[in-house]
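Yeah, one chain of the complex is gone here, protein chain that is, but the others are all in their spots.
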Amino acid sequence: MNAIDIQNLDISYGDTKVVHGVNLAIPEGESFALVGESGSGKSTILRAIAGLAPDWTGSISVLGQARSHHIDRQVSSQVQMVFQDPYGSLHPRKTIDAALSEPLAIHGIGNRGERVEAVLRDVGLDQRFRFRFPHQLSGGQRQRVAIARALMLQPKIMLLDEPTSALDVSVQAEILNLLKRLRREQGLTYLLVTHNLPVVSFLCDRLAVMRQGRIVEIADAAQLKAGKLNEPYSQELLAATASG
Amino acid sequence: MSTRDWLLADSPTSRMQANAGRAYRVFTALLRNPLAVLGGLIILVLVLTAIFAPWIAPYSPTGQNLSARLLPPSSQYWMGTDELGRDIFSRVIWGSQITLTIVGLVALISAPLGLLVGAIAGFFGGWVDRILMGITDIFLSLPKLILALAFVAALGPGINNAIIAIAITSWPAYARIARAETLTIRNAEYIQAVQLAGGGPIRVIIQHILPLCTSSMIIRVTLDMAGVILTAAGLGFIGLGAQPPLPEWGAMISRGRTFILDQWWVATMPGFAIIIVSLGFCFLGDSLRDVLDPKSEGKN
Amino acid sequence: MTTLLEVENLRVSFPTNRGRVEVVKGLSFTLGRERLGIVGESGSGKSMTGRSILKLIRKPGEVTADKLRFDGIDILDQSEKQMRAIRGARISMVMQDPKFSLNPVMTVGEQIAEALVTHQKLPRSAVQARIQEMLHAVRINDPERVARLYPHEVSGGMGQRIMIAMMLIPEPELLIADEPTSALDVSVQAQVLDIIDTLVRDKGMGLILISHDLALVSRYCDRILVMNAGRVVEECAAGQLENAQHPYTRGLLAAMPTIDESRDELPVLDRTQWAGT
Partner (left out) sequence: MALDQQSAPLDAALIARNKRLRRQAFTVGGFILTVFLTFLGLLAITFFIGRVIPIDPVLSVVGDRATQAQYDAARIAMGLDRPLWQQFISYVGNVLTGDLGRSVSTGRAVVDDLSRFFPATFEMATLGILIGIALGVPLGVTAAARQGSWLDQAIRVVGLLGYSVPAFWLGLVGLAVFYARLRWVGGPGRLDIFYDGLVQPVTGMILIDSLIRGEIDIFWNAVSHIILPASVLGFFSLAYIARMTRSFMLDQLSQEFVTTARVKGVPERVVIWRHAFKPIRVPLITVVGLSYAGLLEGSVMIETVFSWPGIGNYLTTALLNADMNAVLGSTLVIGAVFIVINKVSDVLYRVLDPRAR
């Protein structure tokens, strides 16, 4: 059974179609990357899977079940998302504890104090941070909280939308290590959106290169590492990365 | 450990301590702002005056003394007397009750109404938004004072009708603000995160959107109170607000009009009361904006 | 090699609730007609360094230095009026995001013309000719049309090329480029940097390239300063970056994943190691 199965997916924002006929199959336990420049539609696919971009046609199924066009409670315990901007993804007036307990409260899960403590340990945050407000944390610490929040409902699949692109290199390394360790320990499936090929090389097994709403090429990480991507556009991206 | 240390702790150990700490930080930030302190003091004095008016006022606000008509300010009559020999200072003191009632009731009626309408319109969007905001926009593109005047004219003069008229004309502004705020918050990633965790619209609106709207509402309502005081006084001045012999400040100025050239104090003194109280609300509102603005949150 | 810029013990500070905080803590370097890269993570003080050279730090910020000389002129001694004759004409700066650094209600042509006529009195036709020429130089093929556009009508990459044209048209001797490509897509980045590189070399200018990206700076510069927490921790020739000595620089280099990544875990900076330096 595939973790995520996408067939003939078209997504629109208002009048404009931003994703055209995308097919993807991601087996359970894999770490898969969507790569492309801004406007290539890669984030939109994540949002459609999560239910945040409801205007699509085609089919999306998650763990064998067809996905509806909206957010629903069943799916929320299977799929969770981590956003790009660690400053915008935490409510400015809520403590870390409140942000982390909320998913438990929604699903009526008890024992919240202990679970919050446990997840903070998992993402490598000291218990001192538990009752702080987001503005008292650094960017990297906030991103750890965002990851912890996504883990609260023990999902199988994590949608990662540029999770390190707003962070400094040294902090990026910490978050990448954390993501890699969590995947190993909890057997997660990752769908990562990024424009950074080295990050893909470190974290992912396979990748799809996207351009203007279409998938140009699907390749193995080994191909990426060897610099052997097939399509000219993929080679362009590769060249830009190497020169930059 | 002192209370202050507990409040300012870097790593609070409970949710309550964290929230108390935040409230304390906002409070101390206000205390550092001289205009906020001044505004707060003025409003505090207004409230205390209204509560203790019977004990503060040296004379009755309505008792006439025709032998002491139109006396200039003196040590006996601090603000002089009016054409019926009533002590203006006592009347200004009692008038604070009327002003406070109007301000309080208008705020209590119009702010929650506007907040709710705006948050619902902003969150749900679509036709709900179009209908609610259509009504709001019609009200907003009409002159507030004139509408209030027309309403009072139809309802009949009096303080209760003045309050209703002002409240009817002031909620749309709050609905606009609440909607604009909701729209910016609605697509924030932390709201999407709650929705992804399965949180429904009621939870999102009440627990996440309203708390963020309220601070800008508090600021706006505080600033608007000056306008409400002026409108109420204007209604009183025209003769449609509080009716004689109630010591309403606008009505008192209206009475003093006749004497403005020779007995200036009759009209001037209640005017100063209006200005000081309005300025108090303005000062507090202006500095609340500096302190509560979420954009400056990280700085303190 | 002539010395263009001398900086000795540069300090920049800002007041906060907890007293004045220094964001640049005693920076020293000299620059000839060469390409110098300043690298650092956010908060390292690299942008403030660039802006203090142009004396753009406004109150309540404060700049002090034992020496801050451009071509023998003491920058800190210059009046605001004297500075205006230097800014644009002799030292110029390209900023991060053309979306914010171009005036939204002036056409591209007006903004470029302003940069030129502020410093040189020229007949109108000559101004137009120079603008066309400059837009060509930044590889814009239809300059007449582009000059009439408003900034919101051009893409990010083109916006940044317009910014470069605007900053180089009065032919300054030193260009400061502050994260000139971090708001752009990967494929456009190289193009923009190539244009800067070509123009700077052709005109024999000095360049200070400020960036968070070690690889990028080492490719486009001759010499590199690595900054951390307001101080320079490493200074070396761009080619010698692999042999960097300081643990912070080494840590940064190691923490970056590579395209042929085979490590199972990225080494993480141990910040206690150099906290004392």
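In this document, chain identifiers A, B and C correspond to the written order of the chains, with residue numbering beginning at 1 in each.
Keep in mind that, in the parts below, contacts are C-beta pairs under 8 Å (C-beta built on N, C-alpha and C of every residue); 3 or more make two chains touch, one makes a residue touch a chain.
Everything numeric in this text was worked out from a predicted model, so none of it was measured.
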Missing chain: touched chains present in the view: B, C
Option from C:M166, C:M227 or C:L266 whose C-beta touches the chain left out: C:M166
Sole contact to the chain not displayed, among C:L10, C:A65 or C:M95: C:M95
Contact residue for the chain not shown (choose from C:L76, C:L122, C:L149 or C:A238): C:L149
Interface residues of subunit B (partner: the chain not displayed): 134-135, 137-139, 141-147, 149-155, 223, 226-227, 230, 233-234, 237-240, 250, 253, 256-257, 260-261, 264, 267-268, 271, 274-275, 278-279, 282-283, 286
Contacts of subunit C with the absent chain, listed as residue ranges: 54, 56, 80, 83-89, 92-93, 95-97, 100-106, 114-115, 118-119, 139-142, 149-150, 152-155, 157-158, 163, 166-167, 187-188, 191
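Everything below uses one rule, namely that only the chains that are shown with their structure count from here on.
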Averaged-CA centre spacing for the pair subunit C and subunit A, given as whole angstrom: 33
For the subunit A and subunit C complex, residues of the former touching the latter: 37-38, 168-174, 176-177, 180, 195, 197-199, 201-202, 224-227, 236-238, 240-244
Complex contacts: residues of subunit C adjacent to subunit A: 41-42, 181, 185-187, 189-190, 212-216, 219, 251-252, 255-269
Interfacial residue positions of subunit B with respect to subunit A in the complex: 10-15, 17-19, 22, 188-190, 192-199, 203, 208, 211-212, 294, 297-298
